[in-house]
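For this depiction, one protein chain was excluded, whereas all remaining protein chains were kept in their positions.
Then we have chain A:
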């Protein structure tokens, strides 16, 4: 052993080459990384840890894959990263989709189609510029040899999709595409064999496949990014709980909890299942009811899944399994509300529905007309093929995905994650915004007001002695003041803190008009205000400036809601609303013809989120709310909200422009194709220019 430094002594060369396969793979979420320095820093930090065999950061996904010695777990890595200044959380591997097989397959198909397209196009150009008879035959055979195998591989997605639609008795976009590709391939092959001097369409079939695959890939990528980010949010909530077995603490999956199990909950933890409390406790029910004030419960009282433990750790005796708990029952409300949403039809669907029968009709008409006119089936098929190919839905297949991919990508970088494909278009139509209060407009914490130094000193001393959220907020806000020397401090639950200040009684707690501070000589009201989420006021102002009506909807009582509404310039306030009433309120707005955007984070908002025309949830929301919403606001700043809406409006405008451009091209191309004048050269030019135009329009600023 020649190891010079003590750090190297333990690391024998054999251990360094230990196989990854035997190690334990953990995934970490690294929301804060953004540059090369971060990659190097994280990998260096992890690489220097004993027990870490390999670490690789994925910047695009803001994730790290770490291979550690079996039994090491994520603990040391998380501690080391936190010490190095990187925010990191462990991800549940089961909830993640690692790798993207479908995306890779699409890329491979694009590569094959692109390769074949370029080679065949080079051969076709020679034919179009007037190659001699023998050369032309040779080139046709060469093109067929390249194009047919390439099409057989690259065009598979269109054939499967078209076959699926036909079997179900429907027409979709892929039916004309598949038909055009198949017809072009077959007629061209026949022409190659007969060599009668007519056109071949191998290059057109390949470029059609190439452009449409590109559109499909863009679409896939936008959705895969959103899906993987959404899966990550779920994966962050490791569905584990600590079960007490005698005096042992065992970590179990939430799904394995049985009624009767004793579950230990730390302060700030959410109850994973319904149960009864074994001790008196304070609970935050805001996720279920929207009420910001904590609730005191006694031993034996019921605790619902999703409620957060405050004050002191709690032991919960489970009364239901996770899937039978309140949280899941409320989540089922969502499914009912959501059925209306699926009926929404995007612009692309609408255009496709119009397009498919039109194209089939036109090429059928062309076939019949040319057959009757010329008596030649061959010519008729050639013209029908030309019509099918020239009216190719390149713009439809590429334009809409290009706009959605470019806009959702832009939103994702700004901190908004859109999960649904039609979310952008629905967001663009919104005219009314409903905002939830606790957790959405406010952070759920309290602000404390100004006091004179003597009163502040007493208030801080009293507040520090209690762990009630109001006390903690007061103590936090007054941390610049010295605490007064108080004696005989005692807490009366449901009332407040009592103490003696220079021998005279002082009190901090519930008074007739809310929280108050009672000193020997005077009584001061402590108007504790809810802390606004950053950017809340600006967001509301910007939304109203966009001409939207902004409403507050909350389960909390009227006094709190009114106090908040006075600080923000809101159109209307709906307070004391139960979860089902929130969804009913959304339905009421919809009945009046309003397009509602619902923004909320609680389980009590989930049904309303699902019922609304469009919906967004903050990243801090409960899983059920995030699932019900169309999108998730990853950024903490609410100013992202008006920005999202204006981006959505711009996207909708671009989609309409692109559809108009596509229609314009077809208006020129269809008559030419019907008259039998369109050859493969015209098709190649029309297809490329229209595709390039719509993509350029989609990605411009």
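As a working rule, a residue touches a chain if its C-beta (ideal position, glycine included) is under 8 Å from a C-beta of that chain, and two chains touch if they have at least 3 such contacts; residues count from 1.
Please note the rule applied: contacts and distances are computed from a predicted model.
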item: Per UniProt record, name of the chain withheld from view ["Cbb3-type cytochrome oxidase maturation protein", "Arginine ABC transporter permease protein ArtM", "ATP synthase subunit b" or "Beta-hydroxyacyl-ACP dehydratase"]; value: "Cbb3-type cytochrome oxidase maturation protein"
item: Given A:59, A:584, A:663 or A:699, the one touching the chain that is not displayed; value: A:59
item: Candidates A:108, A:156 or A:194 - the one touching the absent chain; value: A:108
item: Given A:82, A:102, A:122 or A:364, the one touching the chain that is not displayed; value: A:122
item: Positions on chain A where the hidden chain makes contact; value: 7-8, 16, 35-36, 39-40, 43-44, 46-48, 54-61, 99-100, 104, 107-108, 111-112, 115, 118-119, 122-123, 132, 134-135, 138, 142, 146
